[in-house]
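Here you go, one structure.
All protein chains but one are shown at their positions in the complex.
The first chain written gets the first letter, and so on, giving A and B; residue counts start at 1 in each chain.
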Amino acid sequence: MSSEILLVSNLRKSFNDLLVLDSLSFSVKEGEFFCVLGPSGCGKTTLLRIIAGFEDYEGEILLKGEKIKKPGSDRVLVFQDYALFPWRTVIGNVLFGIESKLPKQEALKIAKEMLKLVALEGFENHYPHELSGGMRQRVALARALVCDPELLLMDEPLSALDAQTRMEMQAELVKIWQRTKKTIVYVTHSIEEAVFLADRILILSKRPAKVRALLDVKLERPRNRFDAGFTEISQRVYEFLKD
Amino acid sequence: MRSRLAYTIASISIFLLVWETFYYLFILDPFLLAPPSKVIPAFVKLISFQDPSFKMPIDAIFSLYHYLLGFSIALTLGISLGLFMGYSKRLENILSPIIELIRPIPPIAWIPISILLLKLTHAAAGFIIFVGAFFPILLNTRHGVASVEKKFVEVALTLGASKLEILRKVIIPASMPSMFTGIRVGSGVAWMCVVAAELFGVSSYGLGYQIEIARLYHAPEIVISYMICIGLIGYALDNVYKFLERRVLRWRRGLVVE
Partner (left out) sequence: MKRLLIIILPILLLGCVGERGAIEEIRVSHQPGWHHVALFLIIEKGWDEKVLGKKIVTTSFPSGPSQMEAFAAKQHDIAYVGSAPPLSIISRGFDAKIVAIANVEGSSLVSIPEFEFKSIESLNGKRIITFPPGSVQWTILSSWLKEKGIKAEIVTAAGTAEIREALKSKSVDLAFVPDPAPYVMVQDGSAKIVMHSREMFQTHPCCVVLMNGDFVKNNRELAVKFVALHIIASEYALKDENHEEIVKILEKWLKIEKSVADKFPGTTNLKTDPRDETWLRGLQMLCDSQFELGVTRDADGKAVRLEAKNIVDSELYSEALKIVPQIKKQLGLE
């Protein structure tokens, strides 16, 4: 039984007078693929930013027993538009988190390996604007992974891609997750994506967001979207969402 | 590339022709203006040390010396202050009113104070050039820093960067395009101030000073030759910065229209 790495208790968040998150409580297990699903504007991104340490909050969030206060590389957030540094090459971007913490040769080795992992070998000296959307996403992923974070936070990272690339990337993401055994908290508004990726899905209501449900997705990987079991779970998720 | 050269040659030739014709048609007064047919031989003589009293290359060196004196300080001060002001809201609030009050004062108006404080030295000339270059550099740097997208800072934070690292690895590279704009504009203004500064007899050399002398010698062809020299050097300087910009900002090539 894997331990709980992230514990959220009675999380509330307001922007001025607007209540966005209303008493959220849940936990994330170590090594699991945890999806947060909800309608647009419900506060999913805010939740992720709070966990990342960018917003203050009421309530309690514990990462491995420690209170979360400031941003840090133990919980790396992968932004929606990847936010790659345009003035650095691919390898430069990936090196960013580790170049000051490790000797140069070692950092370079790790970075190169990570690029191999995300299948971008050979693109080290390209600039971000020379890459396609899918490739950029992979660079952002590599950049986050080299920091060896406890938690990988991903904010709808595939929503900007076309359907086909999206499906390819989802499969890639699962592969990488299996290889690195990271704990991922993944925000999305796509039911299909959540069911394909997640071990468990946290379903949130409209703003102010409350926990609607927390579903286990007990499907074998690699998952098939057109499978009966897949469709059944998707239906259940949909039922929770639409209320 | 070849057609650009052809355009340049054609454009300059037409200009010279118009100038020559204008002089012989309307001016015909050797005290008022000189035609290209007199200016170009004079220019050649001046640049090759063949003139008895004007040594243009030496004047150019002195002017560049004044320029470098003032510009290097403007660069250092402008960029560092710009970085701090863009970064710290408090510093910005304290310094901004003073800067906004001083900025509109034209560099030329500083000449009396400059002479009073620094006497008639090279430093006095350099000071005027400093004033001219400082504000564009400061303001563009500050603007560059203030416009750094928050998401880049947040990315750096989530990747575990310290405040100093963020300054070094995010803020400065992200604001470089604006800094370069400030540098080019500031350099242009600074070079224009060279004439104004040197007009006040800071030393017996300098392109600006010699323009005044040539005027007193009633030699418009020398005046115009010096003007051309000033223009050429200004053009060359700008190209140096353009070249540097293109190399440092290699990463922008695919991103901007340019």
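Everything below uses one rule, namely that contacts are C-beta pairs under 8 Å (C-beta built on N, C-alpha and C of every residue); 3 or more make two chains touch, one makes a residue touch a chain.
What you are looking at is a predicted structure, and each value in this text was computed from that prediction instead of being measured.
Peer 1: By the document's own contact criterion, which visible chains does the hidden chain reach in the full complex?
Peer 2: B
Peer 1: Write down which of B:I79, B:I115, B:V195 or B:I211 is the residue touching the left-out chain.
Peer 2: For the chain that is not drawn, the touching residue is B:I115.
Peer 1: May I ask which residue of B:S53, B:S88 or B:S147 touches the chain that does not appear here?
Peer 2: Considering all chains, including the one not shown, the answer is B:S53.
Peer 1: Considering the whole complex, not just the chains shown, which residues of subunit B touch the missing one?
Peer 2: 25-26, 30-32, 38, 41-42, 45, 51-54, 115-116, 119-120, 201, 203-204, 212-213, 215-219, 221-222
Here is the rule we use: only the chains that are shown with their structure count from here on.
Peer 1: For subunit A, which residues count as touching subunit B in their complex?
Peer 2: 52-54, 70-73, 75-77, 79, 81, 83, 85-88, 96-97, 100-101, 127, 129-130, 143-144, 147
Peer 1: Which bits of subunit B are touching subunit A when the two form their complex?
Peer 2: Against subunit A, the touching part of subunit B is residues 149, 151-152, 154-161, 165, 169-170, 173-174, 176, 249, 251-252, 254-255.
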